[in-house]
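These notes concern the structure reproduced below.
And now, chain A:
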Amino acid sequence: MITPELALMLIFVSIAFVFAYLAVEERKLIRAVVYSAVQSAAFAFLFYLLGAPDIVLVYVPVTVGIYPAALLFLIRKTEEVENP
Partner candidate 1 sequence: MIEDITAIAAWAGLALFVGGAIWDLIAAIGMNRLPDFLSRLHAATIGVIGGAFYPLIGISLILLGTDIMGEYRYIAAGSAALTAFLILLLAPAGSHALARAARRRGLYRKDILVTDQQERGETE
Partner candidate 2 sequence: MIDIEVFIKTFIVLALFGTAGVGLYGVVAKPHATKKIISLTILGDTVNALAILLGYRYPGGIPPVYTGQPPNEFVGRAVDPLPQALVLTAIVIGMAVNLLIIYIALQTYRLYGTLDTRLIKKLRG
């Protein structure tokens, strides 16, 4: 018997895996940051399904707000494309 929680966890884990791979393989760094943020959003839903609302409250601002902002500042001040 499969509950909806288990099916949703399966979907979000798959999304996180695909976008983590895309973030590591992408050569344009701004796109890599956006892919990483999508992966983090999928993990936030996963944490909510795992019964951890505290972690969701700290995880969403950190990994969808603060990390991408700091990384975009860094990318704007340094290099925008990864060297081949």
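Some observations on this one:
The definition used in the following text is that a contact is a pair of C-beta atoms (placed from the backbone, for glycine too) under 8 Å apart; a residue touches a chain by one contact, two chains touch by 3 or more; residues count from 1.
A quick word on the picks: all candidates are chains of the complex that A comes from, given by their letters.
Just so you know, these numbers come straight off a predicted model, no measurement behind them.
Of the candidates listed (1 or 2), only one touches chain A in this complex, namely 2. The residues of chain A lying in touch with candidate 2 in their complex are 1-3, 5-7, 9-10, 13-14, 16-17, 20-21, 23-24, 29, 32-33, 36, 39-40, 43, 46-47, 50-55, 58-59, 62-63, 66-67, 70-71, 74-75, 77-79, 82-83.
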